[in-house]
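The structure follows.
Omission of a single protein chain aside, the complex is shown with its protein chains in their original locations.
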Amino acid sequence: MANSKFEYVRNFETQSTLLPSTYIVVRLDGRGFHRISTHYNFAKPNDIRALNLSNAAALNVCRELKDVLVAYGESDEYSFILRRETTLFNRRAEKLISTFVSLYTAHYIALWPKFMTDTPLDFKCIPTFDGRAVCYPTLAIVKDYLSWRFVDTHINNLYNTVFWTLVLKGGMTTTEAEKKLSGTFSADKNEILWKDFGINYNDEPEIFKKGSLIFKGKIRHCDVVKGIDEFFEGCT
Amino acid sequence: MANSKFEYVRNFETQSTLLPSTYIVVRLDGRGFHRISTHYNFAKPNDIRALNLSNAAALNVCRELKDVLVAYGESDEYSFILRRETTLFNRRAEKLISTFVSLYTAHYIALWPKFMTDTPLDFKCIPTFDGRAVCYPTLAIVKDYLSWRFVDTHINNLYNTVFWTLVLKGGMTTTEAEKKLSGTFSADKNEILWKDFGINYNDEPEIFKKGSLIFKGKIRHCDVVKGIDEFFEGCT
Amino acid sequence: MANSKFEYVRNFETQSTLLPSTYIVVRLDGRGFHRISTHYNFAKPNDIRALNLSNAAALNVCRELKDVLVAYGESDEYSFILRRETTLFNRRAEKLISTFVSLYTAHYIALWPKFMTDTPLDFKCIPTFDGRAVCYPTLAIVKDYLSWRFVDTHINNLYNTVFWTLVLKGGMTTTEAEKKLSGTFSADKNEILWKDFGINYNDEPEIFKKGSLIFKGKIRHCDVVKGIDEFFEGCT
Partner (left out) sequence: MANSKFEYVRNFETQSTLLPSTYIVVRLDGRGFHRISTHYNFAKPNDIRALNLSNAAALNVCRELKDVLVAYGESDEYSFILRRETTLFNRRAEKLISTFVSLYTAHYIALWPKFMTDTPLDFKCIPTFDGRAVCYPTLAIVKDYLSWRFVDTHINNLYNTVFWTLVLKGGMTTTEAEKKLSGTFSADKNEILWKDFGINYNDEPEIFKKGSLIFKGKIRHCDVVKGIDEFFEGCT
């Protein structure tokens, strides 16, 4: 409508457009989820309700923003990988970041009562997420991005599984558990689980060990590195 | 923890830091609120429940992010003006934008049932917001920014008030109302309201005419342009 | 050395890093070369001395900045295409742009007396260049970039050749020549040259028709589009 003499302040706005013809990854990270998980008594090391909630929110994001090729989540983070050719929001970084963050947050909060039954939301400790957008110029590198998150899931989950077993079943303090694990390799951690607690890490739930991947509207918990080519079939 | 050979993909991340010692404005805008307001049957031209919801969400944002000097909202948008000296998130644009958007969205959705009673959220039409961050280098210009949003509120609300009066009370189609208002000035619009419908625009609720301003934890509906100096007292 | 209380002003400096693993093109363009070419009486439509000077300067740039894969120049512009993997100046845009511009300008000015004999430099009309840096994510697109400059050379040179023939040999004013060429196609232009002036465009010097390409330290005037694969052999 009509302009005012103050309208000139619009000239201070800037836009950053992401390089065309690159894969765009929008990654969301929970803000202060250490505090959130304590406040709401999330199960350790993984809270299946929270993971299911996270996946349901991400699934709804993918339903609404069609250019997501594949999405992958673990713990309190979720990555959305967009097609190389996407022109969503004209590839404007602020629009992409804020829209993914807002949609994901909206669904996460709206779905909370459904997944976190008997755990009402507390306005003083409301879950939120920050976001970033990163461009990847080649197919090989964007595959490595996804592999990076998958391998990270494995490393983190093995560590957390042993750590919380030592604390919850082994009676250690968190400091003692941290010290015991310092400098150990995967094999050592597997052995601690097996020898001291009779736990075979392989028997842990797939969603914990492998994270969650959304592809063609379905959630999977699979070896992402092994299956990586499938998710980018037909891409160049 | 341990690094994988895929870790190098982090090198593709970039950060944009907002110019130090400038006022930062984070503005959130409702995404597709035309559709939202139709879907949820928002009252026309203003839905007091939605405005109250919007203000409550913004108030919670201000409570959590302390460097907001003053915030101002109208319709489906909200502006948060940060102190010139703020080092919130090291002034990183993506962090600022995504955190404000996520916090605002989270509170908006969580508060929805409280304000929009008898109007359950529909996952297929969930309210979301996008965001941007703009830097203003001088006090005079950031005051003009706030004045701009206030004057815009006035212009839009006068128009919408007459428009919806013509439609809802005058029985016009939206096209007819649009045509009648095309090219009219404020005085003309006031006269239509008064002569044809006996409505004195001055008697409209302050929250509709003046928007909502959050200052020192309180919400006001005041003449922002006239009172502008108060909100920036002590600022340079 | 010692810091002063003013040192904090460094915090206002920003750096923009170009996306890793993309081809970087630094393109230099003559500033106001219409005026330059008039002032120094450059031959029309092409001044062989100025083109040779331009090539000599570019060759020296390539000798000093080793990561240039291929460079291409025409008229008053020069493009330098860097290897995808280059870490020159840590891929910082300002450094790359300013260094290429400064090196090219320095050699252009220093070599001027050698190529522009009997045409002393006038400080009031000194040749300068501006620069930009552009990232190209795939091999196919960076090839298209180079093809773009080549095709542009052809289009411009054919036009300029006919235009200046009409003016210098045909006695037209520049306005008349412009008008005559308006809306014509390549075939029309070739025919004007041939029918009216007995000039076969194919006989024009290769350097005019094809521009100059620097590859492995040598200057060529070749069909860049046809030979494009050679310049990127081994690249992905």
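Just so it is clear, A, B and C label the chains in written order, and each chain counts residues from 1 on its own.
Please note the rule applied: a contact is a pair of C-beta atoms (placed from the backbone, for glycine too) under 8 Å apart; a residue touches a chain by one contact, two chains touch by 3 or more.
Keep in mind that this is a model prediction, so the values were computed, not measured.
When the whole complex is considered, the residue among C:P20, C:P45, C:G73 or C:G131 that touches the unshown chain is C:G131. In the complete complex, the residue from C:L82, C:L103, C:L166 or C:I192 that touches the missing chain is C:L103.
Annotation for chain A: contacts to the undisplayed chain at residues 11-12, 14, 17, 19-21. Across the interface with the omitted chain, chain C contributes residues 1-2, 4, 6-9, 12-14, 16, 28, 31, 60, 93-95, 97-99, 101-103, 105-111, 121, 123, 126-136, 141, 144-145, 147-148, 151-152, 155-156, 159. One chain is missing from the display, and on chain B it is touched by residues 19-22, 135, 137-138, 141, 236.
Basically, only the chains that are shown with their structure count from here on.
Within chain B, contacts with two or more other chains are made by residues 12, 14.
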